[in-house]
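Before any comments, here is the structure.
Removed from the display is one protein chain of the complex; every other protein chain stays in position.
Chain naming follows the written order as A, B and C, and within any one chain the residues start at number 1.
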Amino acid sequence: MSIEHRDDTGARFGMWLFLYTEVILFSGLFILYAMAAYKFPQEYAEASHMLNIYFGTINTIVLLTSSLTIALAITSIQKNKIKQTLILCYVTIALAVVFLINKYFEWSAEISHGIYPGSEHMAELGPGITAFFNLYYFTAGLHGVHILIGATLIGVVAVMIAKGKVTSDRFTLLENSALYWHLVDLVWIFLFPLYYLIL
Amino acid sequence: MTYQPLKNTGFYSESPRPGVLGWLLSTDHKRIGILYLGCIVVMFLVAMVLGLALRLELIAPGPTIMGPQTYNATFTVHGIIMIFLFIIPSIPAAFGNLVLPIQIGARDVSFPKLNLLSWYCYIIGAILAVTAVFSGGGAPDTGWTFYVPFSTQTTTNVNLAVTGALMLGFSSMLTGINFVTTIHRLRAEGMGWGRLPMFVWTLYSTAWIQILATPMLGITLILIVLERVFGAGLFDAARGGDPILYQHLFWIYSHPAVYIMILPGMGVISEIIPTFSRKPLFGYWAMAFSSLAIAFAGSLVWAHHMYASGMSDFAILIFSFLTFIVAIPSAIKVFNWVSTLYKGSIQLAPPMLHALAFIFNFAIGGLGGLALGAAASDIHLHDTTFVVGHFHYTMFGGTGFAFFAALHYWLPKFTGRMYNHKIAVISWGLVFVGFNVTYMAMQAVGVQGMPRRYYDYLPEFMPLNVVATVGSWVLAVGLIIMFVNLWNGIRRGAPVGQNPWGSATLEWTIPSPPPMENFGEEDPVVTKGPYNYKGVVADEY
Amino acid sequence: MSEHKHEPVPYRTFILIYVALLVLTVVTVAVSRVHLGAWNIWVALTVASAKSSLVVFIFMHLKQESKLFKIGIVTLIVIVAIFIGLTFTDVLYR
Partner (left out) sequence: MNTLNNPTAQAVDNVLIYIFGFSLILLLGITAVTIYFVVKYRRSKYPEPTSDVEGSWLLETLWTVLPIIIVLTMFWYGWVNYVGLREIPADALEIKGTARMWSWVFEYPDGRKESKIYVPVNKPVKVELYSADVLHSFFVPAFRIKRDTVPGMESYVWFQAPETGSYDIFCAEYCGVGHADMITSIEVLSEEDYATWLASASSSEEPRGLVVLNEQGCIGCHSLDGSDNIGPTLFELAGTPREIEKDGQIIEITIDEDYLKRAIREPEVELTKGFGPMMPAYDEETISKEDLQAVVDYLLGKIAPVELNGGKLLAENGCISCHSMDGSEEIAPTFMGIGERQVTVERDGQEITLKVDADYLRRALLDPDAEMVKGFSPMMPAVDYLSEEEIDAIINYLLQQ
């Protein structure tokens, strides 16, 4: 037995541990959110009204769908349906792109309203609202970065599937990038109500 | 002494790739361990020289060898290097990598490539931190705590330094993930949880802290950079932020971090004391669980750094209470170490001397921690040089000495050569005395009320400061002798057999230095506990 | 290393979960439009937790994983709760 022995469970466990670190990373921002929300309840409600709930909801659905497709991809690779798997991966990536485009429109709309960190319009809106939007931009921004990483990961894995490096009995890489993608979804599941839905 | 070549050179000669690349691209845990060890020791020496400079400045009131700005930059860089580049990776990354897989009977860690990656993160972090000193707006002057709003306003090179710290955090995190997985998945046949050497237990607890606390540092530092670049004002009161929340986020990582520093050290001590008493570690399970307890309770006490910050009194009540609770597992450990000596057969070899010094220093540091943990007394002691004394006692007197102990204990194993014992003992004496003189004086002047981070002070604080500075010279001499002696040992010490100390853990059952893949053809099967010295004999050197 | 291969999860399960998630999404949005004062945030969080547990257990296969994985998750949640909770002891009583 050599060191290149194979330990899929170990690999998955390692990935989970990595996801823990991601959760803590975001929890830092959620701590800041909670404290400010306690300090400025009214301002928070006001501010979240300024966000466009339709963008938010659409993106939620987009992400949930992408989560589904990547989950299906794993089953289909286990069933050794390579072609189907690839398609599911591509759909997932496509949805990621849709999400980002959507975000782009949303942000450009807000920025055109002069709502962005450090703008003088924000300064006029007062501390509570400023705090809300600062956090909103940083949290959503960090989440966006994760979307990019996740999509790239899935892209790489897709290539490896096509090349036959990832197969029906050696697909831990796909599983792990899927896990990562689900985490991105999880973060959004909390981000969405906290920023778009509080009244 | 006359130079004798080694009979086998183990993993130094066997390598898929020859030459430098064989090191820089190696995924072998021993080679990575050596890489870490080298960098860490260099960083240590650099930061030590800075520490010496700090003491020199404080030998008299007023600017003696440097002005305020230089002094602030010096203790900041000293602190950053010592914390992020020396002490946090010191034992886990260096000795953890070298020893852990062998001790559990594995051929490598679970993710060798990740392991190499984490070393590169360390190097990048180190480079960023060093360039921060010599480039742009000048060396950072925020203190290693990067407190806002000062850290977001100062014109010095904070961004680079912070990014460096970020990379180092990432490196430490990856090591943590690697170790937890390794310990869960790669234990050899028969290596049940009850047979893990205590060093493995402590590394396991440490790894969990590294995983669950480090990301908080990540986000905090990211926010500082964003704050400086976009001027967002997340911690700016005028814009709905809260400077004290920064301190919470920072300490949520940085208090657990102090247990990242001490736990592996405790592990080393728990290996050495049984070995040199030829007697099982007293209270194995108590020791194992107290390690986990420290890791867990350690994440509940962060705000004891903030009693004077304007935090709510209720929080002070809670955190003061929890702080005292976290002292208990440490107490248990101390008592168990001492009991291990009882009716043993004690040999005062250099590693053992360092281990005993560890107990003494750590006791002083920790008991000092109690005075800091109590609400009323901390109000007086907070941000005085007493705190500086406290953490040098725990970090240097504790982890530092554990690091020296580990060097004296394991270097023969991984270099195949033995250093000169007489000189080792002498240097130990000097370091021990110099250390205590230096930091006892520092603690005393702190109780008198001298604030920390002062390059200049009132005359009444002078006598003790002089004592401390003189002490640091003794310390310096001792350390230089120690490092030179170790270096000579590595270069041309007498070759040693596979078990010079008569230890019972697995790493001593294979040649020194160990071969690639550690164990021969078939995997080891463990049949006895880590501290069962029956029939184990130390071979001559 | 004994590698127990767990059976592929049928497509149907995933689809059902997906539908459930969509329903829950609609629910939060709907609830958030009616005024419940402080309750809104709690409802929102409960639903979010429900959604995330669905994702974690089914989509992420936690259901099939060994006990170790589950203990890990619990630890994580406890730690996050501690971080947020203890921070509140300051901010709430300042």
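The rule is short, and it goes like this: a contact is a pair of C-beta atoms (placed from the backbone, for glycine too) under 8 Å apart; a residue touches a chain by one contact, two chains touch by 3 or more.
All of these numbers come straight from a predicted model, not from anything done at the bench.
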{"item": "Displayed chains contacting the withheld chain", "value": "B"}
{"item": "Among B:136, B:429 or B:449, the residue in touch with the chain that has been omitted", "value": "B:449"}
{"item": "Omitted-chain contact residue, chosen from B:25, B:127, B:238 or B:525", "value": "B:238"}
{"item": "Chain not shown: contacting residue from B:17, B:380 or B:491", "value": "B:380"}
{"item": "Per the touch definition above, residue among B:367, B:484 or B:525 touching the missing chain", "value": "B:367"}
{"item": "Hidden partner chain, residues of subunit B it touches", "value": "68-69, 72, 141-143, 147, 149-150, 153-155, 237-238, 243-244, 277-280, 282-286, 308-310, 313, 316-317, 320-321, 323-325, 327-328, 331-332, 334-336, 338-339, 341-348, 356, 359-360, 363-364, 367-368, 370-371, 373-380, 382-384, 447-449, 451-458, 533"}
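The working rule: only the chains that are shown with their structure count from here on.
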{"item": "Geometric centre distance via CA averages, subunit C-subunit B, whole Å", "value": "37"}
{"item": "Subunit C residues counted as touching two or more neighbouring chains", "value": "1, 68, 76, 79, 83, 87, 91-92"}
{"item": "Multi-chain contact sites of subunit B, meaning residues that touch two or more partners", "value": "184-185, 212, 216, 242, 245, 248, 252"}
{"item": "Residues of subunit A touching subunit B in the complex", "value": "1-3, 7, 9-11, 13-14, 17-18, 20-22, 24-29, 31-32, 35-36, 39-40, 43, 117-118, 123, 126-132, 134-135, 137-138, 142"}
{"item": "Partner subunit C, residues of subunit A touching it in the complex", "value": "5-10, 12-13, 16-17, 20, 23-24, 27, 30-31, 34-35, 37-39, 53, 57, 60-61, 64-65, 67-68, 71-72, 74-75, 78-79, 169, 175, 178-179, 182, 185-186, 189-190, 192-194, 197-199"}
{"item": "Parts of subunit B lying in touch with subunit A, wherever the complex brings them together", "value": "107-108, 110-112, 114, 173, 176-178, 180-181, 184-186, 211-216, 218-220, 222-223, 226, 230-234, 238-242, 245, 248-249, 252, 517, 523"}
